[in-house]
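Missing here: one protein chain of the complex. Every other protein chain is in place.
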Amino acid sequence: MVELYPGELEVEKIFNRWLKWGEDKNYGAYITFVGIVRAEDGIEALSFDVYEPILKKWFKEWEDRAKKERCVIKMAHSKGNVPIHTSSYVAAVFCPHRKKALELIEKFVEDFKANAPIWKYDVKNGERIYAKERSQPIEGSGLLALDKTSQ
Amino acid sequence: MVELYPGELEVEKIFNRWLKWGEDKNYGAYITFVGIVRAEDGIEALSFDVYEPILKKWFKEWEDRAKKERCVIKMAHSKGNVPIHTSSYVAAVFCPHRKKALELIEKFVEDFKANAPIWKYDVKNGERIYAKERSQPIEGSGLLALDKTSQ
Amino acid sequence: MVKVEFLGPIARSPLYLEAKNLKEVAQELNKDPQIKKWLSECAVAVNDEIVKSLDVELKEGDRISLLPPVCGG
Partner (left out) sequence: MVKVEFLGPIARSPLYLEAKNLKEVAQELNKDPQIKKWLSECAVAVNDEIVKSLDVELKEGDRISLLPPVCGG
């Protein structure tokens, strides 16, 4: 399940809850990735829009993929404003063994960046500015552009 | 610094302490790897011997390597017996950005497995049995074997 | 009638169009310069499924979503 929260994440609580969840399930490796908002370019926060229906489908595919490897994937993400030096994203994998866990967390986080329907904005003086230059077109983008040569 | 503890690790405390340590240092990614003792082959625990002087030198090299990438590495490990379903190992990286963090945690954990001077034993009926078949010779092993062809 | 939704930073209210397939939607959207400039970078979903071909027949009430470049985390 994708966990979505307004504002910054309570990383400790999420980490501990997931750790406890995995405790008796005989996983040998538990990896967490925490994304923290960096102070850059004078921003006071980042802000996020999330499109939940497609996010949930995208995540379900990853859950199924993980299950085939006898692994489990979890993620939590913020909606709205997240101040600098706080966290907007936690992803986790549980696997029987380390190699698969290391492989899975990397692939998952990279695909998350490329394809999860979440939009990022810099917040400066209370204004939200779309972080276009740091954003990636989702795989298959451009379908409706008929006049492709002029783009 | 390498943190060594007798028995199983208090993973939550370690995770939270490191999280707090990193809070104002403007890292964008914090990854932790937790190694949990699996119930396998009827063991009741694993047990570990650690040779600290060489472990510390090995870790210092990784600290220096991380520093060149503007990252920080941390690790905690158990000495002695660690019951099944509890944790014996936590490793962490802090990096400005995710890609370097994902790369570093994988390389670090793999090199840890291959070269950190720690020996693992299965504990069955209170007896310690060296986990030889799961162990790896450290890089450069065999130096003192003069009669190499017969090995 | 189908509904076209613009997600994330594309500051547009939904459009309602008569269209039998995605190609007709494309033709319609290309007429609006403010929308057109996003199209080369947008992924497309029909009823919340990302589609990768224009050969998609539409029926009454279908919902088309445009997803501009993403950056979660």
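As written, the chain order gives the labels A, B and C, with residue 1 at the start of each chain.
The rule we apply is simple: contacts are C-beta pairs under 8 Å (C-beta built on N, C-alpha and C of every residue); 3 or more make two chains touch, one makes a residue touch a chain.
Please read these numbers as outputs of a predicted model, since none were measured by experiment.
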Touch partners, limited to displayed chains, of the chain removed from view: B
Residue in contact with the excluded chain [from B:3, B:49 or B:64]: B:49
Residues in subunit B touching the chain absent from view: 35, 48-51, 53-54, 57, 77, 88-89, 109, 112-121, 130-132, 134-148, 151
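We take it that only the chains that are shown with their structure count from here on.
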Each chain counted as touching subunit B and subunit C at once: A
From subunit C, the most remote chain by mean C-alpha position: B
Chain-chain pair with the highest tally of contacting C-beta pairs: A-C
Geometric centre distance via CA averages, subunit C-subunit B, whole Å: 50
Rounded Å distance between subunit A and subunit C, as computed from the means of their C-alpha atoms: 24
Subunit A-subunit B separation of Cα centroids, rounded to whole Å: 27
Contacts with two or more other chains, residues of subunit B listed in rising order: 98
Contacts with two or more other chains, residues of subunit C listed in rising order: 73
